[in-house]
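Please read through the structure below; I'll follow up with questions.
Apart from one protein chain that is not included, each protein chain of the complex appears where it belongs.
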Amino acid sequence: MLQSWVILLVSLGYLGLLFAIAYYGDKRADARRSLINNPYIYTLSIAVYATSWTFYGSVGRAASSGLDFLPIYLGPTLTFVAWWFLLTKIIRITKANRITSIADFIASRYGKSTMLGGLVTVIAVVGITPYIALQLKAVSTSLTVLMQYPSVVMPSAMVDAPVIPDTALMVAMAMAVFAILFGTRHIDASEHHEGMVAAIAFESIVKLIAFLAVGLFVTFTLHDGFGDLFRKAAQDPELTKLFTVGADGSYGQWITLTVLSMAAIICLPRQFHVAAVENVDEGHLKKAAWLFPLYLLLINIFVLPIALGGLLYFSNGSVDADTFVLTLPMAEQREGLALLAFIGGLSAATGMVIVAAIALSTMVCNDLVMPVLLRLTWLRLTERGDLTGLLLAVRRGSIILILLMAYGYFHFIGESYTLVTIGLLSFAAVAQFAPAMIGGIFWKGATAAGAFVGLCAGFVVWVYTLLLPSFALSGWLPVSFIEEGPFGIALLKPYALFGLAGFDYLSHSLFWSMLANIGAYAGLSLVRRQSALERVQATRFVDVFRLTGASGESAFWRGSATVKDLRDLLARFVGKRRTDRALSAYAGARGLNFGKQREADSELVNFAERLLAGVIGSASARVMVGSVAKGEVVGMEEVLAILHETSEVIEYSHRVEQKSRELEIATTELRAANDRLKELDRLKDDFLSTISHELRTPLTSIRSFSEILFDRPELDDDQRAEFLGIIIRESERLTRLIDQILDLARMEAGHMDWRMADIDPRATIEEAVAASRGLFAENPTRLDIDLPDELPVVHVDRDRLMQVIVNLISNAVKFCDRPDGWVRLTAEVRPAFIQITVADNGPGVPEEAREVIFERFRQVRETLTQKPHGTGLGLAICRQIIDFFGGRIWVESDTSGGARFSFTIPTSVRMAMAEGAE
Amino acid sequence: MNRASITRERSVALLIAGLLLFNPPLLLVFAGDSSLFGAPLSFLYLFAAWAGVILLVAVIARRSAPPGEADPQSRQQAANDPGQSGG
Partner (left out) sequence: MAHSMLVVEDEPNVVLSLRVLMERAGFDVRVAGDGTAALREVEQAPPDVMLLDVMLPERDGYDVCRTIRANPHWNGVRIVMLTAKGRDADRDRGLAAGADAYVTKPFSTRDLVDRVKTLVGMEQG
């Protein structure tokens, strides 16, 4: 049943499931409902530490050297004991500085040095390639073995062997595709890959269950429990050796392994990534501190039993111990369990490869390639619009390249080694990071120069004492290199440098590499001085707890940048949408408005730099932000001095501003007043000019006719009478006009002598009517009066009231010269006033003139040629009078088509209230 | 004496204890052939010691202060006198 296609189908299905989980995890992350924000998933993601080395390799090592597979797991346990003061600090620093990888961490600490970042990246890539190779080996071997079911045959013993290299290549490419899909679908400013973390956590569960299943099977099915198994094993002296430690004096390596793994759990790029970069909440460490060691404990309980079981079962030694986890179920025809075991191993391997590939590609892109590209000014990258495409391409390319390199290592070198041996090489490589890292977070005095030289030295020693010999042992270098040293120089024997013999190759290498590393690091740091930036960064790292917690730290940035520049810069690397999101969140949290604010303050510059660092690494981010903002980091004292100076200047300019503002206001007011005066002046001019004209016109007639009469005595009596009549009339007209003008002028100036009294309006109206009778003498127009019997008392000037009524009546008569013309005067009583109306059936007043006629000298013109009657001042005076009385005067259209002039006079308040009370 | 320094001290103590327990020379004491309950002593010892350390870490973690920060009083002190080491 366990045919090849079934195996492949299940494998692909499982990988598909992983991808689905990752996809779902990313979706939840985008929706801000993070799937991974709990300590259990965090712990399980850290458990990516257990790779196929743990799954297959531990058993293999246990089968040959007993318990010394264990220190690799004891070391991390001890490192996690130090979670409180070590791991938390690392995570806090990572968060505060938006660090995206271990290269970034080290580069950032030592003054954002791109050189260091690049060096760490190179070491990491070289060091981890063997580790990835070992995963490829494990998967391809286990696949090949499983496919031989039901026979249990080792790949090396297979006749038609060449399947393996191709399998490994295909596996490598498949994993490359996966890594690309998981980790480089887009550029995230925070370098969080929540989907990937979810998938890794799931894998950790699967591999634990698989391993425990096989362990339980071997211990309790193939045997009758631990006791039975160990008793059986004890019967073989070879096997009893495995129970112990250091029986043959090999305990030296134990300590080395412990120390190496203590470093590896944080220095391995993939571990740094899941533990620090992907960490969502610092508080998760509390649980992870003991949960993760517990996981390691659980997954290791059955290692020795399986190894013993396998050795007992395959006593002829035809089966590699590395494969016991798989071959034991296979041999017992347990298809399901074998498949489960295979999937478990696949899980362990893919987890490692994906995370490592992503972590390494991030480092290669941010700390190796981009800095170089940015320095090549002829590429003009700083001017390019959108760089996200380039970043993604570089990352994807590096993933493929790394996997090809791993495949290459596996193909040319890896076959001759056990899995664990290969892995230990990597551990020793990444351990070189430990001094720079640990020293960096506790020792402010550590310099970039020290770190750089230390790393170089340690790496060189590592290459010489471990990597090259591995080439020699695989046949790529002459074996004499190891046995006699290069060119026969015994002192330089890679396994016994300077005559230090008697140590296992690993301890030996660790000793010399650490000596060189730490020696150079400490030595140079003590001797050389730091640059200002290094000092700032050192403080930032070492004092991170003091500086962070509530909000970010404030850097001391004396520079100038505009919000727009920063926005554009960010958009190029992070994409416009994410930039807008980040900036509005930033602005929102601080109540700022970037639409109005043009200059970016230091906090914003920092924020932008950190954001950018999340994408391209802090060193490159520094370069880019520096290209946008002009300025440099200065020291605290300088800042204080500047602040002081600035505050004085600000104070002064505030005062100046105040003064000039007041001045401006005064000027504006003056100008307005001036304009008003000019306007009034103009109006006065117009008024005077009009008056002058109005007065001179009757005078002209008077004078002319007077002179004519004087000069021409021969005029006949009729003419004489006519002319004299004109003179008299015009004189009257003139007098009237003068009176009106004076009245109006006095009323407007407030110099009018009003004689106010309580009068009976009815009596006054009747008197006014009587006075107007004269107008109707020659006129066919009839006058109707309609008054209520009682009109309430009003408080007015009696003569003026009469003047208004007479004026209205005379206007009505003047304009109403129809044969059947009438003028009607009515009065009405309203709650607070009386209303008097004079209506006629004359031509009426057109709507546009209704307000205008109350103005001075304005009259309605009946026809173009006919000169209007009167002075044009009558209604203006009426309005003044009625206004003074507190009433209103206006004109409407009468139903007859004529004009309807009405005015109101407020009634005496006392009377109104008395009446209302009745 | 505040919670932060207690946590720090305990962590360091456990670290040292672990280093000693997990490594030679202490390890070699239990490295012989003897067996206990049918299982090799070394095997049992290692796993038991391991479990013990894990348990102690859990206890310390449960009672730990927030990492790196001193208690409010000593943070005040630290703020006033930066020469003093923070928690």
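Labels for the chains are A and B, by order of writing; each one numbers its residues from 1.
Following the convention adopted for this analysis, a residue touches a chain if its C-beta (ideal position, glycine included) is under 8 Å from a C-beta of that chain, and two chains touch if they have at least 3 such contacts.
Note that the structure is predicted; figures quoted are calculated from it, not measured.
S.K.: Which displayed chains does the hidden chain touch?
M.R.: Looking at the complete complex, the unshown chain comes into contact with A.
S.K.: Of A:564, A:696, A:755 or A:782, which residue touches the hidden chain?
M.R.: A:696
S.K.: Using the definition of touch stated at the top, determine which of A:711, A:820 or A:848 touches the missing chain.
M.R.: A:711
S.K.: Would you indicate which residue among A:533, A:726, A:793 or A:827 is in contact with the undisplayed chain?
M.R.: Spelled out, the listed residue whose C-beta touches the missing chain is A:726.
S.K.: List the residues of chain A that touch the chain left out of this view.
M.R.: Counting only chain A, the missing chain is touched by 689, 692-705, 707-708, 711-712, 719, 723, 726, 730, 861, 864-865, 867.
Rule of thumb we're sticking to: only the chains that are shown with their structure count from here on.
S.K.: Using Cα averages as centroids, what's the distance between chain A and chain B in whole Å?
M.R.: Inter-chain centre distance comes to 41 Å.
S.K.: Which bits of chain B are touching chain A when the two form their complex?
M.R.: Against chain A, chain B makes touches at 7-8, 11-12, 14-15, 18-19, 22-24, 27-28, 31-33, 35, 37-40, 42-43, 46-47, 50-51, 53-55, 57-58, 60-62, 64, 67-69, 78, 86-87.
S.K.: Provide the residue numbers of chain A that touch chain B in the complex, in ascending order.
M.R.: By the definition above, chain A touches chain B via 67, 70-71, 74, 77-78, 80-85, 88-89, 92, 226-228, 230-231, 234, 240, 243-247, 251, 254-255, 258, 282, 285-287, 289-290, 293-294, 297, 301, 304, 544-546, 549.
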